[in-house]
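Just one protein chain is left out here, and the rest sit where they should.
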Amino acid sequence: MTLLDEKEQVVEEAVNPRLERKARKQESWRGFFHAAPAYVYLILFFVLPLLIIFVFSFGSRSNTGKPLLENWNFDSWGRLVDPLVRTIAIRSLWMALLNTAVCLMIAYPFAYWIATRAKQRTRTLLLIAVLIPFWSNFLVRTYAWRMLLGSDGYITQLGEATGLWGRMLFTQPAVFIGLLYGYLPFMVLPLYAALERMDWGLIEAGRDLYASGSKAFRKITLPLSKPGIIAGSILVFIPSLGAYVTPDILGGAKTNLLGNLLVTQFQAARNWPFGSALSGAILIVMLVATMIYFRTGGRTI
Amino acid sequence: MTRLHHGAAARPGVDRSLAIFGSLVFAFLYLPILVVVVFSFSGSESVGRWGGFSLRWYEQMLKNEQLLNALENSVVVALVSTVVATVLGTAAALSLDRYRRWVGRGAFDGLLYLPIIIPDVTMAVMLLLWFTSTGVIPLGRGSITLAHIAFNISFVAIVVRARLAHMDPAMEDAAADLYANRWQAFRRVTLPLIMPGVLGGALLALTLSLDDVVITSFVQGPGSTTLPVYVFGLIRRTVTPVINAVSTLMIAVSMVLVLASLTLQNRTGRRTESKGDRPMKRKPLIEKAESRENQQ
Partner (left out) sequence: MTERTSAVSLHSVTKRFGEDVVAVDDIDLQIQDGEFFSLLGPSGCGKTTTLRIIAGLEFPTEGSVRIFGEEMGLRPPNKRPVNTVFQSYALFPHMNVADNVGFGLRMKKVDDSEVRRRVGEAIDLVRLTGLEKRSPKELSGGEQQRVALARALVNQPKVLLLDEPLGALDLKLRQTMQLELKDIQHEVGITFVYVTHDQGEALTMSDRIGVMSEGRLAQVGSAEDVYESPQNLFVAGFVGEMCLLPAVIVEPGTVRLNGGEVIRARTSAPNGTPVTLTVRPEKLHIYSATSEAPPGRNALKGSIVRQTFFGESLVYEVQISRSDTIEVRVENIPSIRRWSVGDQVIIDFHPEAAMAITE
């Protein structure tokens, strides 16, 4: 008889709190072990790298630009209030806020329109139509605007023909259009999700109660879709604030945003400590924004 | 499910304006992509003027050694990171959904969301600092793959977790009651039922990996450039219609992936609506007790 079989032969005893606690503990270890590979992975390749940003931000650099983990100082954090940095930070913040607001203004009626189609099939098809550009390569989508807004692009041709605008490429409006185009679907999807699960009988009741449709909308639909508005705003605001590809392709040298400033520190400028401080600052802003999001009760991403 | 949406239907004027607005938004979403696709077949050097149908840019694309090398890197990185992230992410989702109490669960739950919301420049910077300062892993395909796994785990875990939440926990009880041990219950019951979620998560991971520019450009090494990073370099330097051809290819791949994923989710939805596996409310007292326990 093998050892295992012998173990099975052991007469079981009645359960007491000690045994049950042991069983519960065993069960919770099982949960831990399921998570362990991902947990360890994320600590190794996410948490520790996240912390190292802060370590480097207090470091210094050699004459050749090599980062040194010695001569600890606060200079890099101090540089965050430089007028140049401040200008770029304010521009980024403004762009991110503006983009969030405009995305919301476009996405709300759009998502409302999709969510109020009576047939499930129509709603699904329209949603797929939103998802396809959403899943398409971000770089390609940005590149498309470089074509359209360039010297011989269609939008430029249209503007010149009507005399309303000239070449927009490498200007702030071009970057804004790129950001809007890039992140609009991030706003549509959570709004659609919020509006789709709404109880439309409630709106009808509201219509009876308030008589005017717009009042019913303000008093009922809008508050009920608040989680979608918050989720969408976070999903647009954070990547807009850290945008790099869009301003790089559409903004050229003139319209730097925080993302470009950050990347430059690790490439041409070779100032890793300052770059780290900048990432740390962006990270903190992002965490605060997310915390506000979770505080307001949203959970769906 | 049929449902009348009185909200909009009651006011035809509003509805018509909404429909016009909606069509304009769709035009805004699709026209730029369409322009890229159309001009990839234009024979002209100019990216803005039609020069007759031609496949010359596709030919040029296929002759470009660097581009093909980048494509190979992209595919290898995407496949490896997807497989690893799918396994780790699925296990993580199981641990969160099926095991309510374990040490560090709360922290893990929060940690899992972070890679999704963090801006990619920040993630790029931190991984570059980590790889260069530890020096254990040289920058190259390996470091790119490790970085992609780091953000993909979270996306897979969230998709799978959503699927698990829809599954009646009595399914696993029934399997155990019918003599299945833990592994058999997972293999025969849980896994087949969450499969659409697992595959959906994997497709999302694949797409994200094939799309990433910023993180990859930071943690790449010599010769390990991926396709999007290579194209990004091209776009910054010149405007050549070859980019249109590559872009069209990338859009085509995205479309295949999104349609595959939607087909899976559609099957998921229908399955959830079947009578048999709809979770039922029962023993509210105990559920309340358990949730109270979890909050502690």
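So that you can tell them apart, the chains are marked A and B in the order they are listed, and the count of residues begins at 1 in each.
The criterion applied here is as follows: contacts are C-beta pairs under 8 Å (C-beta built on N, C-alpha and C of every residue); 3 or more make two chains touch, one makes a residue touch a chain.
Fair warning: this is a prediction, and the values are worked out from it, not measured in the lab.
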Legend entry - Candidate in contact with the missing chain, chosen from B:Ala27, B:Leu62, B:Ala107 or B:Ala174: B:Ala174
Inset, instruction - Write down which of B:Ala93, B:Ala147 or B:Val189 is the residue touching the left-out chain. - result: B:Val189
Legend entry - Touch list for subunit B against the chain that is not drawn: 168, 170-171, 173-181, 184, 188-189, 192-193, 271, 274-280, 282-286, 288-290, 292-293, 296
Legend entry - Missing-partner contacts on subunit A, residue numbers: 11-17, 19-20, 23
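Convention: only the chains that are shown with their structure count from here on.
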Inset, instruction - Measure off the straight-line distance from the CA centroid of subunit A to the CA centroid of subunit B, and report it in whole Å. - result: 14
Legend entry - subunit A residues within the subunit B interface of the complex: 24, 27-35, 37-39, 41-42, 45-50, 52-53, 56, 69, 106, 109-110, 112-118, 120, 124, 126, 128-141, 143-148, 150-154, 157, 181, 184-185, 200-201, 203-204, 207, 213, 221, 234, 238-239, 241-245, 248-249, 259, 262-263, 266, 272, 275-276, 279, 282-283, 286, 290, 301
Legend entry - subunit A-touching residues of subunit B, taken from the complex the two chains share: 1-11, 14-15, 18-19, 21-22, 25-26, 28-30, 32-33, 35-36, 39, 46-49, 87-89, 91-92, 94-96, 98-105, 108, 111-122, 125-130, 133, 146-147, 149-150, 153, 157-158, 207, 210-211, 213-214, 218, 228, 231-232, 235-236, 239, 243-244, 247, 250-251, 254-255, 257-259, 262, 266
